[in-house]
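A protein chain is absent from this complex, but the other protein chains hold their places.
In this document, chain identifiers A and B correspond to the written order of the chains, with residue numbering beginning at 1 in each.
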Amino acid sequence: MSENKAASEVKNVLHVENVTMQFGGVVAVNNLSLDIPQNRIIALIGPNGAGKTTAFNCITGVYQPTNGLVEFMGKPMVRSHPTGKMKKQYKGENAEMYVGNGIINPTPDKITRLGIARTFQNIRLWKSMTVFDNVLVAKHMRAKQNVFSATFRGNAKEERRMRDETMSLLEEQGLDKVKDDLATSLPYGLQRRLEIARALATDPKLLLLDEPAAGMNPQETQELAEFIKEIREKYKLTVFLIEHHMDLVMRISDYIYVIDFGSEIARGVPMEIQNNQRVIDAYLGVAEDE
Amino acid sequence: MTKIEQKKSKKGTWIALCCIAALYVLLFLIDNVFPSTSFIVMLTPVLKKGAIYSLLCVSMNLLNGFTGLFSLGQAGFMLIGAYTYAIFTIPVAEHMSVYQYFDGGAIQFSIPEAIGSILGPTGGAFFGSIIAIILAGCVAAVFAALIGIPVLRLKSDYLAIATLGFVEIIRAVFQWNSLGVITNGSNQLRKYTAFSDMKLTIGGATLKFGTIFPFLIVMLCIIVIVLLINSSYGRAFKAIRDDEVAAEAMGISLFKHKMLSFVISCFFAGVGGALLAMFQTTIKAQSFTSAMTYEILLMVVIGGIGSVSGSCIAAFLYIACSEWWLRFLDSGKFLGLSVPFFRDGFRKVVFSVVIMIIVLFFSRGIMGDRELSFSGIAGGVKKLSGRLKKKDIEEKEDTGNE
Partner (left out) sequence: MSGFLNAYLPHILTGISVGGQYALIAIGYTMVYGILRLINFAHGDVFMVAGLVMVYATASMPMYISIPLVIIATVLLGFVIERVAYKPLRSAPRMSVMISAIGVSYLLQNCALYFTGGLPQTYPVIPFISDSVTVFGQTTKMVTLITPVLTLLLVVILSLLIKYTKMGMAMRAVSKDFETSQLMGIKINSVISFTFIIGCFLAAVGSLLYFTNYQSVIPTSGAMPGLKAFVAAVFGGIGSIPGAVIGAFIIGICENLIKGAGWTTFSDAFTFVLLIVILLAKPTGIFGEKATDKV
């Protein structure tokens, strides 16, 4: 892995080290380590229930991992070790490794502020709001204002900037025609797109996409693949995605991590993964049954 | 926005401003010119109380309807507001009689008198009570911040029950004898500045402002709340209501925004409490029960959770029905005939049945989550003065959105 780093000569945006997430006696993510180099598209794949979304949740602060370290832009962002009851119950490895350094457990909003944005597997748009407002709210975090200036309209300039930026973002995504519709009235594909637009509105450096192509037809999936590549160039983004559509993953990913039952079973460029026997056993074998 | 729309909205604003002006002229006439017929005698308290409850409903709606925090602490913060207001406006000379069991109390200070020494008694009563009202809101907000730190971590119904618990605790603390030098223990507070003190004497003629005063304060407060709701922060509140997880993932700090909403809502609950104290002329901690909160909550539901204009309409309707229009149900007579089951309390039974019907079958209330817009009014229905007042806020909201 270190060779890979040296060869690519790019900084790692995200560095995940020995992350374990244990719920009671169930180990959902087991000693996961991965690196996301800058400006790359990295995929995390695995059969259903392998712990992919849990891994995302550990990175974005929704869960506090039981053990492990996550670094963002070279700085520790999340760090944890088993405490309390979990000390005895802990089934994972490296339990002692992070004990000395103290726990860092930021809430999801702080992580988003650092520059990580995400979408959700089961679309979570704000349902009573319009398409426009959904994106506009995501701009709230970075706006220079306080509750007084906002209430008494002392932030008019800032507000106008937010609205203009939202509008141009929507135009880019082809959502400008439906901007005044309720977010939930959009067709499925557009809702996914809106979620991505909303995530982009937070000015992220790293974009986490949780099954962005779920429920899409092949045509839409193909468009999505192009779209992801496009936004990576345009916003100098790094993309980390979970996906089940193998053609999408193989087409756009620079590097792939495969997990099953919470543990990594393979990693490599798409070509290597396609020929990896363990992956075929664990994953593609299942696909045959479908 | 097209020119026509702009023109239309400008016209709307003008009409709204005229309506407001007309409303205030009417209120002035009610206060000063109209003879005290039984109609006016019934109408005036309904107007005052309706205005006060509008503010209380809107402040609760900000929390429950727009931020999605199901808090049942309203009565507690009203109590804090009412007490703060009363304590600081009782004239020093009256302390001995009000705090008769506590040697005149500990606070020998009255804001209206302090202001009055500079501006004269009229200015003292007017500006002094405004300062005391603001102070009441601030004290309620400080308490809210303290209470919010622990309880805002709780989810939905746990939050409801914890805030309900705080009301009981606050009520007990204010009735505690050891604090009697400030709160007068379980005895009532009275003789503080009330609406009837809002008068101006010019050359022998006395002008009264008893009804205009609460309308002014309430309207200002509601305008501020509407501005907040339509600001970037208001949108963040709605995002939290719709989906907390998504809101947090988009960088909205749940704690900070919930706290803001809670503190602001409680500030206005405190202001409302102070106004209610002015309206009632005497207050007692005992009467600020959770039943009071429930009543406000039911008004919010009738008006539509998430609608400011709905809350105001509902508040006026509710107060008018319960204090005035449905009184005949208690009188034992209907259209001149004596009806035996029309006796004391029947009004409230009918009322609660109607409320249940609304809750069960019209759960969106009068307005749902929509707001009253100018076009809706121009369409033909000009009903209550409360509605007219609301329209102005509507228009301001529209201009804010552009």
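Just so it is clear, a contact is a pair of C-beta atoms (placed from the backbone, for glycine too) under 8 Å apart; a residue touches a chain by one contact, two chains touch by 3 or more.
Since this is a predicted model, take the numbers as computed values, not measurements.
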{"item": "Given B:Phe166, B:Phe195, B:Phe213 or B:Phe316, the one touching the chain that is not displayed", "value": "B:Phe166"}
{"item": "Touching the absent chain when the full complex is considered, from B:Val92, B:Leu154 or B:Val339", "value": "B:Leu154"}
{"item": "Residues in chain B touching the chain absent from view", "value": "64, 70, 150-151, 153-154, 156-158, 160-162, 164-166, 168-169, 171-173, 175-177, 186, 245, 289-291, 294-295, 297-298, 301, 305, 343-346, 348-349, 351-353, 355-356, 359-361, 363"}
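In this text, only the chains that are shown with their structure count from here on.
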{"item": "Intercentroid distance (Cα basis), chain B paired with chain A, Å", "value": "45"}
{"item": "Residues on chain A engaged by chain B in the complex (per definition of touch)", "value": "60, 62, 107-110, 112-113, 117-118, 120, 124-129, 133, 136-143, 145, 147, 150-153, 155, 159, 162, 198-199, 201-202"}
{"item": "Of chain B, residues touching chain A in the complex", "value": "224, 227-228, 231-233, 235-236, 238-239, 241-243, 245-255, 260, 264, 306, 369, 400"}
